[in-house]
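One structure below.
As you look at this complex, bear in mind that one protein chain is not there, while each of the others sits in place.
We just call them A and B in the order they show up, numbering each chain from 1.
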Amino acid sequence: MDNWKDNRSVFWTLAGPGTFWLLVFFILPLGFLFVMSFSDKAIINGEVSITEYDYLTGISNYIRSVDTLYLTIIWKSIWVSALATVLCLLTAYPIAFGICFASEKWKPLLLLLVVLPFWINLLIRTYALIAVFRSQGYVNLALGAVGLGPYDMLYNNFAVIFGLVYVYMPFMVLPLYATIERLDKSYLEASLDLGASQFTTFLKVTIPLTMPGIITGVILVFIPCLGSFLTPDLLGGANAIMIGNVIERQFKAANDWPFGAALSFMLMYATFAALMLRAFLAKRSAGVDV
Amino acid sequence: MTTFRPKFSPSRRTLLKGTGAMFAGLTLLPRFSLAEEEKKLNLYNWDTYIGETTLADFTAATGVEAKMDLFADNDELFAKLKGGNPGYDVIVPTNDMLERMIKANMVMPLDHAKIPNMANIDKPFQDAAFDPGRKHSIPYMWGTLGVGYRKSKVEGGVVDSWKILLDSDKYAGRLSLLGDAQNVIGVALKYLGHSFNSVDAAELKKAEDLLIAQKKYVKVFADDNGQDLLASGEVDVCQEWNGDIIQVMAEDEDIAYAVPTEGSLVWQDTMAIPTGAPHPENAHAFLNFVLDAKAGAHIADTIKYATANAGAKAIMDKSYTENTSIFPPAEIVAKCEPGLYLGEEATKVRDEIWTRVQAA
Partner (left out) sequence: MAEQMKPGSGPLDYGNRLWLKILFGVIFFMLYVPIITLVAFSFNTDRRGIVWRGFTFDNYVKAWNNSSLIEAMINSLMIAFIATLIATVLGAMVALMLWRFRFPFKGAYEAFMGLPIVIPEICMGVALLLFFNETGMMTAVVAMPWPLNLSNIIIAHVAFCFPFVAIVVRSRLVGFNRQLEEASKDLGASEWQTFWKVIVPFMMPGLVAGALLAFTLSLDDFVITFFTSGPETVTFPVKVYSLVRRGVSPEINAASTVLIVITVVATVLAMKLQAPQKSGKG
């Protein structure tokens, strides 16, 4: 790796546009929201105002957000997202692996086939899922034909997790594909030649070598899951609430933007903590450099 | 930038001065305030909530090109306009949301001289508690909140109480309630014999306990698709708006709608002009057009909601005006309450109750 001082012009050309874009169109707007999280609705003539705020009044929104009620919901969101992420990884890995080892002719087609469903609007896709899984949906009709069911497959946590896996699959497949694709196949051959079984090779060689893709995929799936609200809204039952739903409500029905902003930042802090934990663990097990 | 947004509070202005200056270059493209308005109108409406040819008829009558954009619920409408009007001329809020928007100066006062057809408004709607003197709005459609159910699946084939939804395990897993705090907590209060708009802590607590106890029998809190759940056999009893159930009743004779005897909510959708509307003249012309007898009749005929336009009602078919699902009998309406805007504090209290109910 070069020191940035060695070639300043290249460094700034590469770094400049992206950094600028992110600072102006992301960090700055986020700054507005951050200020909002420390604010309160203004009180005008003894009434709580609907649209005006008193800025930087204190941390009351954060105090409210560490109530057990919201912590329980955050915790529930974490495990639902974790489960969805694991399932996503278990399904996406073989897909990405298969695509990478397919013949050159098939590769782009298979990749396209994986991504294609995601060009259909999320809502339409979710409604299509509902049509397939509802009490009188096709799955139950098929099961009914062989004398089983009908089963209630919608409006529970299973449906939410399945829906999340279905929705976020390409975020897992694409980074995995990018990493496995560049995997040096000679390592696998060497391992097999040296007498390791396919399984051992996969466990000891393939997985460690593709770890960066796995980690990227896990991050790309876990985090959007954590903040999702449409999927639990549409597929979940009476218990399906996730923190994304609570946040969404603050910005819409409850009209409590300061509290919504505070909850959003709480969610971000939780994510940062998880990412830092990962970095820390990676450092501790620094035996394998990945 | 202050020339655009004179309503900024000083604290806001200082906070944002820096960023504003940065984009001064971009904002030097003000809207021209010509004497003659350009011939355009942007309507922000609910889906399937206008006559099939209304917009085209309006264009034919006035030469103003009308365009419609859709919102899914009042909260969305509010969130979109709260930060400033991105260009809508006419909006269709429900009465309690209109009240909130009037309080927040988000809608413009109407110039009644430009809306002569206000004479067509049905007597009970000529004035409104939520908008005294109809200064900011015209009434559009009205209706009730009630129970949609499948006759063959319900004992006796008739529903007359909220008990079936709120206080009974008889149809466990076959029930759906609406997905918003206001209306679910409101009917729970109503079932317990209190006001739909109660802000009494003890009464609200009882409603919360009732909902938490009942929750295990509820299949889903459905946003606005209870009628689909009912039609597809996913649930047998649901809490829904009359118009939604009427739509599926037309396709499935086994489905019925009832307003429980404990009473319920009676709502009224209104049309108003949001502050900052780019074409206020055209907006007034549109409101006037909607209140026209013929145009109003065409709208009501398409969407099958109860119109507040007496002129329209007078020229419409009996199959519409005497349909009790559309126009419920007076004694039922008498038991219903209009939803009120209760203030931001009460909204917050209800939101917290709702979060607790969902997380329980």
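Everything below uses one rule, namely that contacts are C-beta pairs under 8 Å (C-beta built on N, C-alpha and C of every residue); 3 or more make two chains touch, one makes a residue touch a chain.
Because the structure is a prediction, the values reported are computed rather than measured.
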Task: Omitted chain's touching partners, listed by label - done: A, B
Task: Options A:Ile44, A:Ile63 or A:Ala128, residue touching the unrepresented chain - done: A:Ala128
Task: Full-complex contact with the absent chain, from B:Asp224, B:Asp254, B:Asp301 or B:Glu337 - done: B:Asp224
- [ ] Identify the residues of chain A touching the omitted chain, counting contacts across the whole complex.
- [x] 1-4, 7, 10-11, 13-15, 17-19, 21-22, 25-30, 32-33, 36, 91, 94-95, 97-98, 101-103, 106, 108, 111-125, 127-129, 131-132, 138, 166, 169-171, 174-175, 177-179, 181-185, 188-189, 192, 198, 212-213, 216, 219-220, 223-224, 226-227, 229-230, 244, 247-248, 251, 257, 260-261, 264, 267-268, 271-272, 275
- [ ] Spell out the interface residues on chain B facing the chain that's missing from view.
- [x] 1, 4-5, 12, 16, 19-20, 22-23, 26-29, 31, 42, 44, 47-48, 67-73, 76, 79-80, 83-84, 86-88, 223-225, 227-228, 231-232, 244, 248, 251
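Rule of thumb we're sticking to: only the chains that are shown with their structure count from here on.
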Open item on the list: Give the list of chain B residues in touch with chain A in this complex.
Closed with: 9, 11-12, 15-16, 19, 75-76, 78-79, 82, 100, 103-106, 173, 179-182, 215-216, 218-221, 223, 232-234, 343-345, 347-348, 351-352, 354-356, 358-359
TODO: Please name which positions on chain A make contact with chain B in the complex.
DONE: 28, 32, 35, 41-42, 47-55, 69-70, 72-73, 76, 134-136, 152, 154-155, 233, 236-241, 245-246, 249-256
